Structures are given as structure tokens and as C-alpha cells.
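Here the complex is missing one protein chain, while the rest keep their positions.
When the chains are written out, they are named A and B in that same order, and each has its own residue count from 1.
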Amino acid sequence: MTDTTAETGAPAPRTDLQADPVARGPLARFFENWPLSVLLALGWVFVVLVVAIGADVIAPYSYTGLDLSSRLSPPVFMGGSWAHLLGTDELGRDVFSRLVQSIRMSLLIAFFGTIIATTLGTSLGFLAAHFRGKVEALVLMLIDFQASMPFLIIALAVLAFFGNSLPLFIMLMGFNAWERYARIARGLTISAHEQGYAAAVRQLGASPWRTYGHHILPNIASTLIVSMTLSFPETILMESGLSFLGLGVQPPMTSLGNMVGYGREYITRASWIMLSPALVIVLTTLSISMIGDWLRDRLDPTLQ
Amino acid sequence: MNDLLQVDDLACHFSVRRDHGFPARRVPLKAVDGVSFSLAAGRTLALVGESGCGKSTTAKAVLGLTHKTGGDVLFKGAPLPKAGTREWRRQRQDMQLVFQDPLAALDRRLPIGRQIEEPLHIHGVDDKAQRRETVTRIMTAIGLKPHQAASFPHELSGGQRQRAVLARALVLEPSLLVLDEPISALDVSIQAQVINLLVELQERLGVAYLFISHDLKVVRQISHEVAVMYLGRIVEHGDPETIFTAPAHPYTRALVSAIPTVRTTKRERIILSGDPPNPIDTPPGCPFHTRCAQAFERCRIERPELASTGDGRTVACHLAHAPDVRAVA
Partner (left out) sequence: MIRFILSRGLRAVVTIFLVVTFAFIVLRLSGDPAMQILSVDAPPEAIAAFRNEWGLNQPIWQQFLDYLLNVLHGNFGDSMREGRPAMDIVLEHVGATLMITLPALALKIVIGIPAGIYAALHRNSLADRMTMMISVAGFTVPSFVLALVLVLIFSVHLGWLPSTGNATWKHAILPIVTLGTAGAAILARFTRSAMLEVLGQSYIRAASAKGLIWRQVVTGHALPNAAIPTVTIVGFMIGSLIAGAVVVESVFSWPGIGYLLISAVANRDLAIVQSILLLIALCMVCANLVVDLLYGWIDPRVRLRSAH
């Protein structure tokens, strides 16, 4: 850990401050606001969204369609045929078609899960901040509980007790990270009530609906949206983890984690079955978290 | 009683957790302890005192924003409805509050025109076009340019923001406006402008002010009556000229002596030592005796009641009522 600064006693140099934005062209300034990595991430998310929405049009085969004549056929770049772009699995099902369907399913679950978590957490945070006292103590207790138990374990316990169905599974994903939104909503609402605009609006005679809907919610929305982009990838990971273990999305439905779990059996003979969905999971979560970090730096530097 | 606002023996006691010691005990904190005053329409009453003396709590209790534990608050002869109820909300048309920090009190996401219009919207006054007209009128009256309606709070100066807050409070033409330290967050040069504006608006609209401040110089300019508070009680109450020229209570005397002046004549400055006692442990006897230079035996035992001194004011001090009492004791 000895470098030149050790002798001078100066703090570590901060090269990011030395850049002079005026001296550089418009292109450089554009990339300063929109880093290449973020542009690539946005591009990937766009592609994934298009695939998820247009899954039925894009998929060349039915995701359950069997083609027993070409079982375990490798993808094009591994010497396979163009008939099956990403190869086929043990039952001759087209990996590309299954991938497209899996992307739709995984995004759907993560999307609804995040929406449920945000709604649930924000409402509980509002309730805590509005009523204070016992309601607040109860909400704080639940937050403590949620934060101190790994969510995977809670999810596994619920699945053990209730068995599995898609609506239940989506609901369950909606309990992932709700406490984060509850904390944000509660904290910001309390400070708005104590000295800020919320107290002012309330004493103008506004109803609670108006105070929360027209003033507090729009004011904390940017913070909530940033948290959503940061926890969306976590929900994808949670979903794919559980599906990988065979406890999430159940066949014949398919999701990204499900495909990896299935492909694991063929890892020695047909690793492509598991590699393409794995790559999609990694790229998608990576892209969304990069966008989330970037949004946080731009919109809400207070959040960390 | 034809007074707009009538406060009788108001008490706000809170139960607070004691920090040190185990197990934790809850002890009563008497933020406001037996305060009475009245305010007529179109007049200004100033509540002054150090921070923590209970003046802001009194203001909140008057508005029904804080739960009172005793006494009565009558507004236009009727008790206040419970806070948050529909009746309470409707009553906001007639009584308004102006906060200390205008930037915090405004929603930073809405243009100020929308925010000034909001009270009209909430109470369903007029239609959209008429509301816009009212907003333009009040903005002009308060010294803002109509085109500033589209500005966001952070685009305005401190003085302009406080004007916007005042406009929002006055747009419903309330009969009572509570001003909680309305100018202490402003620059000195702007303070004078806002004070002049307040005086002018009162003459024009006939609104009554309950003016909370620790700045006696400002209080003297604006108020018709002054009540000095110490530890949750009024210790001296009267018209500002009498109080500022001849303060009767030793605490008022100390406050008045601390007003900065440009006069060169030497004045005796009374410097209070220490902080006011913790409102959890109010001392027996006169609450001020721990810091009072003139305190004597009786002050430590018997609490002086607020009583008239015959010159139109009331004072809570043994010495003020019987200056020779010390000789007797």
C-alpha cells in the first residue's frame, strides 16, 4: 500500500475532478452524462423487454413443442443447424423458444413482485408515519423481522407449508425487500410532517388522501423508483434461485432459473441448455443494477 | 365575550421518557401550564420568550394541532373540533399558520401559483378561472409578480418564498393567522419588508395575528399586546410600550435589556446566567427564581400568581406587587 502519496502526505489523487468539461467536444460531454456502460445496459434491457412483450411472435417454435428427431442438437456457433439457433434439449425442445418464454415469465414475476413490494412497503411506511405510536412500533417490528431473516429461508418455509402455485409464488416475491420501501416511506414522511410541506398542507385543511397522494408520494417517488431499480434484479435472482431449486415456477411453465436447473442435468453433454439462460440472468441483473446505480447518482445522491 | 380567540387556563402536558436511569420512567413535561389570553379581531398578540418556553406549543394548541390536556380554547365562541376531523379541516379556512422555514413549508415539486391556489381547491372555493384570478390578485397584493406563479420554490429568494407562504395562508381570507417565528429564517434586510407587509395586510384585511417570536425588536413594531412566557406560563402581559419602557418582571427586564439599540446612552445590561430549568423539573416557588438576581425567600416557596398591577398589565412576580415585601420577609 505504499505509493507516491505516502511520501507527500497528500490524500489520494482524485482524477475525476481534473477533467475539464469545457475543453472537450460535445460527444465527450454526452458520454459524461450517458456513460457507454449505461447505454449498453439500457440497450440490453430494451432488447429483453421487446423479447418479453413479443415472445409469441419471436419464438420460432412452441416452448413445449417436441422435436424428437433432433434431440440435444448443439447451437449454431457450436456446429449445430440454423433450425435450432441455440440448440435443443434432451426432449428436442428448441432452447431459443424456451429462452424467449422464460424471459417473459421471469420478468413478469419480478415486475409484479417489485410492484407488490413497493405498494406494500410504502403503505406500511405511510401508516407508521401517519399514526405513530403502536402502529409504528408494530411496523418497525415487522421491518426488523424481515431484515434479520434471509428472505430465501422465509420463502422456502412458505413454499413448504403452502405448496406452490404461480399466483402464490408471485405474491411471495412481493414480500422480497418490502421493508426497504417501508423504511424510506416512513422516514421521509415523518420529516415532511415534522417541519415540512406535509404539515403545511395538512393545516391548510387537506384530507390525508390529498396530503399523501398529491404531495408526499410525488415527493418521494424518485427515491422509490431508484430503490425499485435496485431491488428488481434481486427479485429476478430470488425467483431464478428458487426455480433453479425446483421450488419456484413449475413445469410445464418455464423461467430462466428453471431452465438452468434443467440444464444442470446435462452439463457434461449439453452445456448450452444451461449457459444461455444463465447468461441472460447475469446480463439482465447486471444491466438493471447499473441503471439503478446511475439513476441513484443522478436523482438521489442521499440514498445509499 | 366578543373576542375572536379566547384561551383559558390552557395546559399541554406531555409524558416523556427519562433518558438516564433504569428502568426507564415516564415523567410529565409541562410544556404549557395554565396560559390564558384573548385576542380580538384585527389585533396582534405577540408571544415572546426563549426557545423551549412553550410559545410554539401554545400556538399549536390554539390551532388544534397539539392535544391539550387542560383548559379551553374558544374560537369565535366555540371550542375547537378534534384535529383531523372534517369539521376541523373545514375550520382551517378561518385560521391559518405560517411556518418558520418557508422553503421547507413549500412543496418543492409544485410551482408556487399552484400551491397558493391549493387552499381554494381544498375547500372548493370558486371555479378554476376565478381561482386563478384570486391567486393573481393575492400575489400582486403581497408583492409577487403574477408571472412568478410558474416558479418553483427553489427559484425564489427567501423573502419571496415567505411572501408565497403568506399568500397561501391569506388566500382564504382567514380571520386568524398564527405566525410561528415567521421572519427568523430571513435576512435582516428582508425581515423589515415582511414586517411592513404584515402590518399593511392587517390593516387591509382585518386579520388577527398571533405572533410567536423571540425577537423583541420586531414584536415591538407589530404587536398591540405582548405576553412574555417563561417555562410554560405567562409572566408578564400588557401593551408593548409599557412593557418595553418599564418592564416589571425581572425576566422581561433581562429580555428588554438585551435588545440591541443604536442609542449611545449606556444601559444596564442584565445577563441571565445559565439556561432555563428543565421543564421536567420545574423548581418549586417562582419558576424564575433560579436565575433571578432579586429572588428572596418567598420566591423559593410560593409561586407568584399573574395579577394586575393597575397600569393595564398583569405580572407574575412577588416584587412587582409589593416592592417592599423583601423588607417584611
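By definition in this document, a contact is a pair of C-beta atoms (placed from the backbone, for glycine too) under 8 Å apart; a residue touches a chain by one contact, two chains touch by 3 or more.
Keep in mind that this is a model prediction, so the values were computed, not measured.
A.B. asks: So which of A:159, A:190, A:253 or A:299 would be touching the chain we can't see?
C.D. replies: A:159
A.B. asks: If the hidden chain were put back, which of A:25, A:79, A:133 or A:150 would touch it?
C.D. replies: Among A:25, A:79, A:133 or A:150, only A:150 touches the chain that is not shown.
A.B. asks: Mind pulling the chain A residues that touch the left-out chain?
C.D. replies: Touch with the absent chain occurs at residues 1-3, 5-12, 14-16, 141-142, 144-145, 148-150, 152-154, 156-163, 233, 237, 240-241, 244-247, 257, 260-261, 264, 267-268, 271, 274, 278, 281-282, 285-286, 289-290, 304.
Note that only the chains that are shown with their structure count from here on.
A.B. asks: Distance-wise, how many Å sit between the C-alpha centres of chain A and chain B, to the nearest whole number?
C.D. replies: Going by mean C-alpha positions, chain A sits 51 Å from chain B.
A.B. asks: Using the touch rule from the top, collect the residues of chain B that touch chain A in their complex.
C.D. replies: 63, 65, 84, 89-93, 96-97, 99-101, 104-109, 118-119, 122-123, 165, 168
A.B. asks: If we count contacts the way the header does, which residues on chain A are in touch with chain B in the complex?
C.D. replies: Touch residues, chain A against chain B: 195-197, 199-201, 203-208, 210, 215, 218-219.
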